[in-house]
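With one protein chain withheld, the remaining protein chains of the complex are depicted in position.
Letters are used for the chains, namely A and B, taken in the order the chains are written, and counting of residues starts over at 1 for each.
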């Protein structure tokens, strides 16, 4: 571990906040907020490379197409952040995600390890690369469990 | 982000601890510990305003009535804490909660965003307001899954 400094601790905090903002904006489908988290030529490899995206626009386009049909709750844990020099960093994180696909009526549940890269530009940390590899994921058809009820969904129109 | 200082970093840590203590005391039903987390005129709005409570006594009364019938596991993530001045702060958090209602035999599972306010009194951070809005929550009848067994429950009397 590098010699602890205020700057190092503040950078760790800032990188965590960046990740938390990204996840918050994904789960609340706030696309402008997601865009603020990335540099222009950022890359993303979701699902271990199944979805490989080059450029912030491509990432945003992918999310704008994917997110409307799903309710998502992503939670990230266990940040192991390595800061290299004044303006670059990388990190591993643990992910748990739970997704309700409203069209197919499947629930998807899984865990993964993120491997991210960050850069600091004009004093602000941004995502340069994000990607994750699954520990596992599984799915089941929600209609099979007759008693299962989705009681609230912040993205749905209010029930009459 | 404000200029990093030791005090700022220590305040962030103290506010996280306050939240963690509150959650630990809820899940272990340690009401005296819960009470220590709030100022006297604290407010709480659980479930997006469905339960709106004014005053620490009202909050404690609500929890003392609600918690005995349920096994709860609350986990909070992604703290985005903004400290304003020496003695006030606000934060957003992500929540995942899993609740087993022992009376109705339903499981409840959900995710939400907390919006909290804190104040520092005699050197100690306390909760001034806590409240959350759901991303989603769902429930199912545990008896429908015949093989489902609750193997351990710290709040139950030991099995003979």
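Here is the rule we use: a contact is a pair of C-beta atoms (placed from the backbone, for glycine too) under 8 Å apart; a residue touches a chain by one contact, two chains touch by 3 or more.
Please read all numbers here as calculations on a predicted model, not as lab measurements.
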Which chain A residues touch the hidden chain? 1, 4-6, 9, 12, 48, 75, 77-80, 92, 94, 96, 106, 110-111, 113, 133-141, 144-145
Which parts of chain B are in contact with the chain that was left out? 6-7, 9-10, 13-14, 17, 19-21, 23-24, 27-28, 71-73, 75-77, 96, 98, 100, 145-154
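Simple rule for what comes next: only the chains that are shown with their structure count from here on.
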Quick one: chain A and chain B, Cα centre-to-centre, how many Å? 24
